[in-house]
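Note that one protein chain is taken out, while the other chains of the complex remain in position.
Then we have chain A:
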Amino acid sequence: MPDRTKAPESSVIDLPNLPALQTVHLPCGLDLHLLNQGQQPVVLFEMVVPLGRWEEPSAGLAYYLFKMLTEGTPTKSSEEIASFFDFYGSHLEITPTLDAVNIKLYALNKFFPELVKFLTDLLTESSFPKREFETLKQIRIEQIRQQYSRNNAFASLKFRELLFGAEHPYGLMISEEQARKTQRDDLLNHKNLLCTQPLLFITGMVGEDEIKAVESAFEGFPQTPTPSKRTAFTNTGKSQTITREDSTQASLRIGKTTINRHHEDIHKLKVANELLGGFFGSRLMKNIREEKGLTYGIHSSFLHLHHASYWCIGSELLRDKVTLGQEEIQKEITKLQQSPPEQEEFSMVINYMKGKFLSSFDSPFSAHGLIKSLKLAQLPESYFMDFFDTLQNIKPEDISLMASRHFNQDDITTLVVV
């Protein structure tokens, strides 16, 4: 009979062997960052095209430019292009973000060479057929309407507008009107931006054949230099409450702009945030979900964008309990600032983060995301080791110090959509 009243012996969690990142210089001049990891014959190839809100010639243009990639060339129709990717069971994901357009190609190794070549051909040959463009535009306008009608999606965008200002590349909310304004001629005039020098990443079962396939797909690829970025000033707005009809819950967002990942506090701050509201066992989750039942979930997180970082606590709360929710959040922050956590809670969060660190590098595709973010932010390769070091050496007092330094309330922005 095992003794169930006490936990089995456990061991200290050691730093795992991190997957080795390699960089291959391709003859075309571009670098290919690769992670050879995993036992299944699959790869994820990604192009990160640095054409975000700061670089695109008009707001929302990159979206159309890249979404039209699969809509036609002088020799291939939209249907033929879609059939090609689908026939090989591959998955092409084009995601325009605030900082870049990410093009992800998931493929079985056996079909990868054809697929990557096909993809680079699209980048150089895209012809933006008129009818397809009109359809895409209609769909885009619909998406914007639908997105803004969902309280939580709307709240997240509106919160960024409050943080950065409505004219700022990160604050700007694309309106239906703006989405309608873009014309096919705008795309034709900026066609060469499709070939803006990308960063290349590949993860999975990557060998010589896969590297060769990328090499030959990019042979003679015309590289457009990255356009210069616009200048912008952050113009933080006041806190705001927006009332909508038919809400059964309130969306709450609280936060402010914060330090970037090059700052020396970054790892310790991450621990402080984790304890506050970063995981299921966090103080906010315990207080507001598990003790008071005011919400299904509450999360505190950092968003590191290329030119700014911000911190945000977000939750969907009982409609008539928003004020209570806000007060409790405030209490938890103050408590964290005033007294260091007890040893038991402290070591729990540290070990939890170590375990999570292990599992985040275990899947090739999640390791891919981590390595990509490292390269894009131009962080040193020691970044993840430093993080693990911090987990080994941080003290409970550091937590309250971080909370006092970075979670103070003077310049905080609050948004309630109810």
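Here is the rule we go by: a residue touches a chain if its C-beta (ideal position, glycine included) is under 8 Å from a C-beta of that chain, and two chains touch if they have at least 3 such contacts; residues count from 1.
As a convention for this text, contacts and distances are computed from a predicted model.
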Taking the list "DNA replication and repair protein RecF", "Pyruvate dehydrogenase E1 component beta subunit", "Rod shape-determining protein MreD" or "Zinc protease", the UniProt entry for the undisplayed chain gives the protein name "Zinc protease"
Residue among A:347, A:373 or A:409 touching the omitted chain: A:347
Check the options A:23, A:40 or A:323 and report the residue that touches the missing chain. A:40
Of A:57, A:237 or A:281, the residue in touch with the unshown chain: A:281
For chain A, which residues reach the chain that was dropped from this view? 1-2, 4-5, 7-11, 13, 16-17, 38-42, 70, 78-79, 82-83, 85-91, 106-108, 132, 135, 138-139, 142-143, 145-146, 149-152, 204, 245-249, 279-281, 289-296, 316-318, 347-349, 351-352, 354-356, 358-359, 362-365
